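This is the structure I have questions about; it appears just below.
The complex is shown incomplete by one protein chain, all other protein chains being positioned as in the whole.
Letters A and B mark the chains in the order given here, with residues in each chain numbered from 1 onward.
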Amino acid sequence: MRFLEDMILKLGSVDRRFIFILIGLAVLIPLMRPIDLPIRTTPTTEKVYNAIEEIPANSKVLMSFDYGPSTKPEIHPMTLGVMRQVLRNGHQIYITCLWPDGLYMALDALEEINQEFELVEYEDYVLLGFRPGNEAIVKGLASDLRKVYTVDSKGTMLADIPMMEGVNNLKDFQFIFTGSAGYPGTFEWVQYGGDPTGVPLSSGTTSIQVNEVMPYVQSGQVKGILAGMPGAAEYESLINTPGIAIQGMAAQSFAHLVIVLFIVLGNLAYFITERRERKY
Amino acid sequence: MVLKRYIPIGIVAFFGSLTLFGWFIDNESIEAFVNDDATQWYDIIASFAIFLGALNLLKLQFLKVVKRQSGWQYSVVAIASFFFAFTIGFFMKGAFFVGEEVYFTQGAAEQAIIASGSTETVKAVEWGAHISTEGGLFKWMFDNIFTPLSATMFALLAFYVASASYRAFRARNFEATLLLLAGIIIMLGRVPVGSLITPWMVMYLLVFVGTIFVNTYIRSRKIVFGVFVLGLVGVTLLGMNMNWSPTEPAIFFLPSLQEWIYTVPNLAGARAIMIGIGLGIIVTSLRYIFGLEKSYIGDQ
Partner (left out) sequence: MAFSTIFGAWIAAFLTLGILSYLYRDNPFYKIAEHVFVGVSAAYWAATFYWTQIYPNLFGRLFPKDGPFSFIAEVDFNHEFNILYLFPLLLGIMMLLSIFKQFNWMARWGIAYTVGIAAGLKAYGYLSSNVLSQISASAVDIFSGSLPFFNMSGDSVFNNIIILVGTVSALMYFYFSREQTGSYGKFTRLGIYFLMISFGASFGFAVMGRISLLIGRFNDLIKFSDPSYNYGTFWMLGLIVAILAYWSFKNPEKQEV
């Protein structure tokens, strides 16, 4: 028993670079040797899926790419999944970005989706692009979209785009989805977009933001939420299109297990030290 | 004093009041100004602020190089990178179309036409669209320089979170134990591995932890051993009698338990924090509008 306690104490004072190596291996090995793990969906993810399924036929869906490359692994699979579900159901997509990097995330997403759907610009989608201004942009979209966007991301006048006919503010959309990594994002869409206009709104956020957005989900201001990469994996399983989120779940699972073991070991070492100090 | 203090305070008071009361005033021209022009001006000034930030950065890096401060060589790298990206953004279109193919320079596009013997002409993108053109030089810089750096900076934190979990997170008291338990249940319950841990395993683990707890108070080995065996047998018999499936009882099934914690007690705490922050922001905004808060002009 004493030997075991001494070993745990020794592990408690190991150089942190060994911990870095262990975490690195816990993530790298499952990525190089993929393992299939069962994906169990949660009610909050199912709410997003059902909300999109319930959109009336031939609707206009506004998607906001409010994330950048630093959070792409978490949110990009969500936006790809939502685009797939929306396009499969025959709706049109209008893309806006509150983050400057969001424009490039949108371009990447369109390039990937185009391989499946053979999209026609200005018939299936319009890439409105990025505008700086954070919540002011959302407020502007809620009142007069054409004052915020006179041209799309390629410089084409909105007046010359047939798909933009009859689209003047947020109320002309039947659904809003935001892939959000922080500020501006879900909060701003709820406060200045969804709540004032009553347009149904769903969101996919980074894991860190999920807790902050949860009260909106319970109150119904946001119709469900995709919570980080696990949420994206659940969504991919719901739309039957496995992607990088599902592929990453094994690595995510093992990394979490390793961290939980670290926490338990660290606390065991702490309790042993406390007990010995009390004895003496 | 007027220029440096009273005019800024007046600007905040005027435009703040106009924006706030603009939500409630039913006047077309005021609404049009508040919803459209006022927000456009906000965006424009924010854009100039970005330029100011970039200029400040250059100033600091230049001073470091000129004064030969420690690490000045790296400042040369920062300045060179800045001018490299600045040139791509402002002085090079970087996207010349020959049919569907995109080339970084006009020369490369023309050479491609000559090499293929095509009759196509070179089409350059418009200024402004060049930063969003797929295949263009600006996008290349974004994909291969900005993205890896930005993403990896954040990814580094994964290692430090693991190291902190090991070295710093201690269950020193009841509150800290609650925090750690909630964190562990969420971490395991939200990922697929959580659904592989059956409730039976969790219950056996609880029996083990309970036995350790009993051992701290009762020193008799026979009693402690008896408690442990009784616990294991009791759980097993109960499960067999109740015919529990691999996901029952739900209260010990990690995904169900984490779902309950996430949507009930966690929600309560998060909602309280949200309401508290909301009240704080309303009060602070009103303080700015009424001129009581002047920190933006450097006053305490």
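Methods note: contacts are C-beta pairs under 8 Å (C-beta built on N, C-alpha and C of every residue); 3 or more make two chains touch, one makes a residue touch a chain.
Keep in mind it's a predicted model, so treat the numbers as computed, not measured.
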> Of A:Leu37, A:Ala106 or A:Ala251, which residue touches the hidden chain?
Replying inline: A:Ala251
>> For the chain left out of this view, which of B:Ala95, B:Ala109, B:Val193 or B:Ala270 touches it?
In response: B:Ala270
>> Residue by residue, what part of subunit A touches the chain that was omitted?
In response: 17, 20, 23, 27-28, 31-32, 42-43, 70-74, 100, 129-133, 135-136, 139, 150-151, 157, 159, 187-188, 190-192, 195-196, 206-208, 210-211, 215-216, 218-221, 227-230, 244, 248, 251-252, 255-256, 259
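The criterion applied here is as follows: only the chains that are shown with their structure count from here on.
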>> Touching residues of subunit A toward subunit B in the complex: what are they?
In response: 16, 19-20, 22-24, 27, 37-40, 42-44, 68-73, 101, 103-104, 107, 111, 129, 131-133, 136-137, 139-140, 143-144, 147-148, 153-155, 211-212, 214-215, 218, 227, 230, 233, 249-250, 252-260, 262-263, 265-267, 270
> Which residues of subunit B touch subunit A in their complex?
Replying inline: 31, 35-36, 38-40, 42-43, 46-47, 126, 128-129, 132, 134, 139, 142-143, 146-148, 150-151, 153-154, 158-159, 161-163, 165-167, 169-171, 180, 183-184, 187-188, 190-196, 255, 259, 262-263, 266-267, 270-271, 273-274
